[in-house]
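Here you go, one structure.
With one protein chain withheld, the remaining protein chains of the complex are depicted in position.
Entry: subunit A
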Amino acid sequence: MPVAVDGSQAKFAEYAHPERLVSTAWLAEHLEDPGLVVVESDEDVLLYETGHIPGAVKVDWHLDLNDPVVRDYVGGAAFARLMGAKGISRDSTIVVYGDKSNWWAAYALWVFRLFGHEDVRLLDGGRDKWIAEDRPLTTDHPTPTPVDYPVVERDDSGIRAFKEDVLAHIGKPLIDIRSPQEYTGERLHMPDYPEEGALRGGHIPTARNVPWARSVCEDGSFRPRAELEAIYGSDGVGLRPEDEVVTYCRIGERSSHTWFVLTYLLGYDAVRNYDGSWTEWGNAVRVPIVAGPEPGMAAVPA
């Protein structure tokens, strides 16, 4: 039995898929709904322990969603164990929220979609907005009753791009959502962030730079649809809804945020996230890069 869609927000109704968002006010009223599981997914792994939305379970991108051996996401069996242990059924409605304007929450949502979990939504504004509105937090750890989650193999074909896909994609719309300094190659990592070890600075040839933060307001909630269109559409970087688009960043988390915007808020249906992102591309053998502010050309002359 799916949980009702948040129909309370005029802003959501404008989006292509309003059912992918819930407001803080809606969530506060629906925390007890049967079939709803709230998931917190943060950059800071300890933040959940300092206080979380009552009843929320924690999913950590690094410890829970990454395979410990292969640089990849977990497989179907491990995902089924994770979801089952968190009390999530295949037909559960999941609301994900997190810190940093939902970077990691969007990333977790994207991984849940790789496994075809249907009803997964983001809390607009994330953890910071919930706290700013003085809504309740608890340090009580929930003890979900384990449920059976089916073993579903991950399907990477629709919304995930690999390095080879991106090589073949150069020249088609590519959105680099890192900071301008990372895009030009002046910096190899975000200002104030750890050096994650790329050998070269720059961007994938022909990629346009749209830092992720342009899609959110001061309070971390998404901008209204018209403003998003102005950034990504014909008045902005010129994406068209029918375009095949690839998004990337440094390790794939900020770009899953932009993937969410393009896919669910603007309704583009062929957007893939390149999770290898710059930590792979900037180190890979025999792939072209472009340094400087211009997107560059598809074929770099020898």
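One rule holds in what follows: a contact is a pair of C-beta atoms (placed from the backbone, for glycine too) under 8 Å apart; a residue touches a chain by one contact, two chains touch by 3 or more; residues count from 1.
Convention: contacts and distances are computed from a predicted model.
Participant: For the complex's missing chain, which UniProt name, "Sugar ABC transporter permease", "Phenylacetate-coenzyme A ligase", "Cysteine desulfuration protein SufE" or "Molybdopterin oxidoreductase"?
Facilitator: "Cysteine desulfuration protein SufE"
Participant: One chain is left out of this view; which of A:E19, A:E43 or A:E227 touches it in the full complex?
Facilitator: Touching the chain that is not displayed is residue A:E43.
Participant: Any idea which of A:A4, A:A25 or A:L63 touches the chain not displayed?
Facilitator: A:L63
Participant: On subunit A, what residues meet the omitted chain?
Facilitator: 43-47, 49-50, 60, 62-63, 99, 192-195
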